[in-house]
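Pasting a structure here, questions to come.
Taken from a larger complex, these chains appear in their original positions, while the remainder are omitted.
Here the chain labels run A and B in written order, and each chain numbers its own residues starting at 1.
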């Protein structure tokens, strides 16, 4: 099956900027993009699902099932100051190395159909320590973007320190040029444990993004929203981790905590 | 090769309900769906095979080979009280994570061609203890199904306790909406060792299913049938487990019981 995108609506967009925030280090990108989509009341218009996500559904309290997916939202500019946007959020990235390329390629092909020429990918950068005011570090697909976005609070001097960007946020930039989409990756500094969401770091990223897209959003509700939002993300992560551990444990060896055992295949 | 469905007949069905019961926890779903197909004398009309099943054939006593497959049966309603059905049973689910999505997608695409709009997926829920009267717990792809099927003995209040549904029974519900098929997953409580089949739990599920499809079936022969049915399913499971152990054992390390060694590639 590989990876499929199901379109719910075909919006007409004017030179939209693409903003990606999928789960990752500190969930910084996921929090920032999710908050942005919610505050702007952006509208969902497509869903992506993939055989590179874990093969299970999660149950909500209500007993309704939730299949892992990525979701595309759009926002149409309300004044000349603003820009049209496509925002991508989701439950999961690929759980195997090959899937990242496939999913990122599908995403780029899809957003390019809407005339997208520029993107911002949002991610966390693990620094190992708690930081009072996290910096927003930038990486670019094209040096001219450093000039263009050099004065809105992005640190473009940390390339050597960062070294690599693993997963969708990096590959989107790397493969974007094959679709004529230039991009900036915004990396919010964070402690780096994936399980602890970092709203502080997400907030710093949002302060940059609003300058890019010319939109004002209220950042006051961020911490509260993060708590709601994270409940579900943490659940996905926890099940995913247990599944992976089970798949990688040599047969015959018992899990560390027998009670935590995931019953494989319902 | 991926996954192929071979059609043996093209039945015309009237708004059929799709019922899935593949191997899983306590083989509850497999037993219930298999018994239903047999009691109704449902007719096989398609077979699915996949490179995500283990690459071997089993030998019957007669020296005839049996290749792992899933089988589609249909049943045409004999009165206005009954509903047409497509019943899916089989020897195996995908043995790797990616295969689940591919197989489930193929199944949904296939049954949607017959006008299927509703499905029931049958599975077991591991509870760790022997239970005298196992409950049938429900999960839904759409909350309105809780209203529709709230009064036929399904417990729709256990979502939080269940948490996740791994494999086909869950993914069919999760991906079903992309094919406009709504679904209920019926989870029969069971001890949870996959090797011990649980006819009691399957019976409770069948009591629910007959109300859904308006058909009467005799449940007296269930335990006897289970014994016949399980002989083969246990054999598949046992060989599959040994194969997986062998594939995952570090080279050079000997299997726990040398005599149990599976001779890889005949």
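One rule holds for everything that comes next: a contact is a pair of C-beta atoms (placed from the backbone, for glycine too) under 8 Å apart; a residue touches a chain by one contact, two chains touch by 3 or more.
What you see is a predicted model; the values in this text were computed from it and never measured.
Summary of assembly composition: all chains derive from one sequence, 2 are present in place, and the complete complex in the structure file consists of 4 copies.
Please note the rule applied: only the chains that are shown with their structure count from here on.
The distance from the centre of chain A to the centre of chain B, each centre being the mean of the chain's C-alpha atoms, comes to 35 Å.
Residues 1-2, 4, 6, 49-68, 95-96, 235, 239, 243, 247, 250-252, 262-266 of chain A are the ones that touch chain B when the two sit in their complex.
On the chain B side of its complex with chain A, the touching residues are 23-25, 93-94, 97-102, 104-106, 123-126, 138-143, 146, 156-160, 162-171, 173-175, 178, 185, 187, 192, 194, 241, 244-245, 248-250, 256.
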